[in-house]
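Note that one protein chain is taken out, while the other chains of the complex remain in position.
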Amino acid sequence: MTAVRSLRFIRRPVSAFALALIIAGCNRGNTGGGARVVCVSKQINEDLYAIGAENVLVARDLTSVYPEQIIKLQSVGYHRALNAEGIISMKPTLFLNDGNLGPDAVVEQVKKVGIPTLTLNPGNTMDSAQALIEALGNLFHREHQADSVVAAWKAGMDSVFADTAKWGQGHRPRVLIIHFGQIRNNYLALKRGGPADQMLHWAGADNAIDSAGGMSQLTPELIARAAPDIIIATEVGFDRYGSVEKFKTMPGIALTPAGQSNRIYRITEQKIMYFGPRTPAVVRELAGLVHQ
Amino acid sequence: MLKRLSNRSFHALLAVGLALAMVASASIGDFVFPLREMARFIGQAFHLIPLTTADTLDRNVFLQLRLPRVLLGTVTGAVLGVSGTLMQGLFRNPIVEPGLVGTSAGAALGAALVFVLGGKATLAFTAPLGSAAVPVFAFAGGFAATVLVYRVSRSFGKVNVFTLLLAGIAVNAVSSAGTGFLSYIARDPQARNITFWNLGTFTTADWRGAVIVTVTFAICYLLSVRYGKALNALMLGEDEATYTGLDPARFIWPLLVVNTLMVAMATAMVGVIAFIGLVVPHVLRLLKSSDYTFLIPGSALLGAMLMEIIDVVARLVIAPAELPIGIITAVVGAPVFLGILIRQQRRGGGAFYG
Partner (left out) sequence: MVELHDVSFTAGATPILHHVDAQFAPGRFNVILGPNGAGKSTLLKVATGTLKPSTGTVRYDNADAASWPPDVLARRRAVLSQHMELPFPLAVEDVVLMGRYPHYARTPARRDRDIVNQALELVGMADRRQQIYSTLSGGERQKTHLARVLAQIWAGDDASGPRYLFLDEPTASLDIHYQIHLLDVARGLLADGCTVVAVLHDLNIALRYGDTFVVLSGGTVACATDRRDAVSRELLEGVFRVRAHQIVDPIAGRTLWEFSL
């Protein structure tokens, strides 16, 4: 006799309580054999689909939305606001994450009830991101597919690097990349050094922010000092405004060269916030945008 | 009709309500545990029943995650309820509670200081305190906030309620600014925790934390429950209390310390949860009596019961995600707060209940 696994569909606590007491032995049974992975990293999730290992997944985090098929999976919440029971109620055989999750204690709690957890840090370089795919391939016995994905990726990057020199000659526009933080609902500017910044560099443009390391709060002074020629905004933040015209109403944007020439572009965060097999295509897309 | 019950009977009724709420809280969530299963797991935990391997996961979730959470929530509710009662007695005003007065925010700031700066050389003096650093700083922060507000709001021996609220707003604002700044400069893991904090959550409950708060509460409760009569006498004013043979200075400061200690400990574990301390004594006064010998035990029971009910709602409303507790208490408590304030205005201060 096992507990009723979850009652997400029951909204009223009273009936839930009654139901819980009345149902003594509702047996969902174990899903027949095989891995059940809960992964709260959008990067790792994308990689799993890339190597064809996606059928091990049973749940994702809120922000994992690529590729489209993943949206059918149950979400266990925003990766910075998780709770252990929600994850455990999926009865995973493995809890997979990339180290970027909160609150901290959740990992310990999941471990405490005996569920294996694995943290795979993708690092900040393309090499480490490719190593991540290899590791996933080993983990889920898709080594062959992992190898071929990485090989294609490398070939794609070689071709991109060949064009980088061409893109980088001539005018290198200053680009400001604006992301959106869902835990505090604020806009963030990407600084130098991260994957997005590197992709920008390969595409023949420079980050309008001069300093390195992570992201900083977006302020009108920051925008004014950056004076970007081009603004690229990730989708959640862009969609809150809905259009280029409306986006320009954000304080400070309209006065920038980018605002005045309407060079504000939308891009999905899963393309630029980390390295993945799509990176060669993304760099080309960026190059297309910035050198129009 | 409830007014006619004796204090004992009323407390017994509350205790029954609390027991039901605790059972519901232990049972309901992403995992639902029927009564029989809970009993079995507890029996297995005490080695009274042999272990069954098929439900190891459920048992672990129940014993390692759910039960400590129920305990932590119950005791936190009791802490906040009793704290509201004590503070209303000490400040002689119904609009007082640890959240509004800034005690919780001060405690949160103290704890945040340790979380963010504790490891670094800047705050090396936390090192000798070891794992006691968080409670000590939480206590210091909570106490400083309470004393400041208490001092500022007293004039001519009486507490001016509007000065009190304004001072409380100021202290809350400073604490928020402080924790905001700390989360801004914090390295990633600590920053994530601080955001939770300002809204309160039982998500990360574990046995160690739950037991610490329970023991602290037990001690503080036993120390404060015998002051019911003294707080009654204090209702007439400090001079009047002196005429009944009490020395207010002798018990006002010790009670403030004990109160701050338990609030700080709970806040350090759980974050800032406001309005429970306001609502619980208010409801008890309306239902039965303002006698502190009734209120102190009553607010422990009702606070615990209320907190458990709220925790269940927090778990269900946007499952599988959880709503921070502080949001629900604010939704429930803010209207009550406004109601009290408006009625107090209408009656021109002093007695305001109908």
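Here the chain labels run A and B in written order, and each chain numbers its own residues starting at 1.
As a convention for this text, a residue touches a chain if its C-beta (ideal position, glycine included) is under 8 Å from a C-beta of that chain, and two chains touch if they have at least 3 such contacts.
What you see is a predicted model; the values in this text were computed from it and never measured.
Engineer: Thinking of the complex as a whole, which visible chains are touched by the chain that is not shown?
Structural biologist: B
Engineer: Any idea which of B:Leu13, B:Val147, B:Leu166 or B:Met235 touches the chain not displayed?
Structural biologist: B:Met235
Engineer: Contact with the hidden chain only, please: which chain B residues?
Structural biologist: 88, 92-94, 158, 229, 232-233, 235-237, 239-240, 242-247, 285, 289-291, 347, 350-354
Please note the rule applied: only the chains that are shown with their structure count from here on.
Engineer: Which integer distance in Å separates the CA centroid of chain A from that of chain B?
Structural biologist: 38
Engineer: Residues of chain B touching chain A in their complex?
Structural biologist: Within the complex, chain B touches chain A at residues 24, 27-37, 54-58, 60-61, 64-66, 188-189, 192-193, 195-196, 201, 203-204, 206, 312-313, 315-317, 319-322.
Engineer: Could you pull out which chain A residues touch chain B in their complex?
Structural biologist: 1-8, 10-11, 13, 16-17, 19-21, 23-24, 74-78, 80-81, 83-86, 88-89, 91, 100, 102-106, 109, 112-115, 183-184
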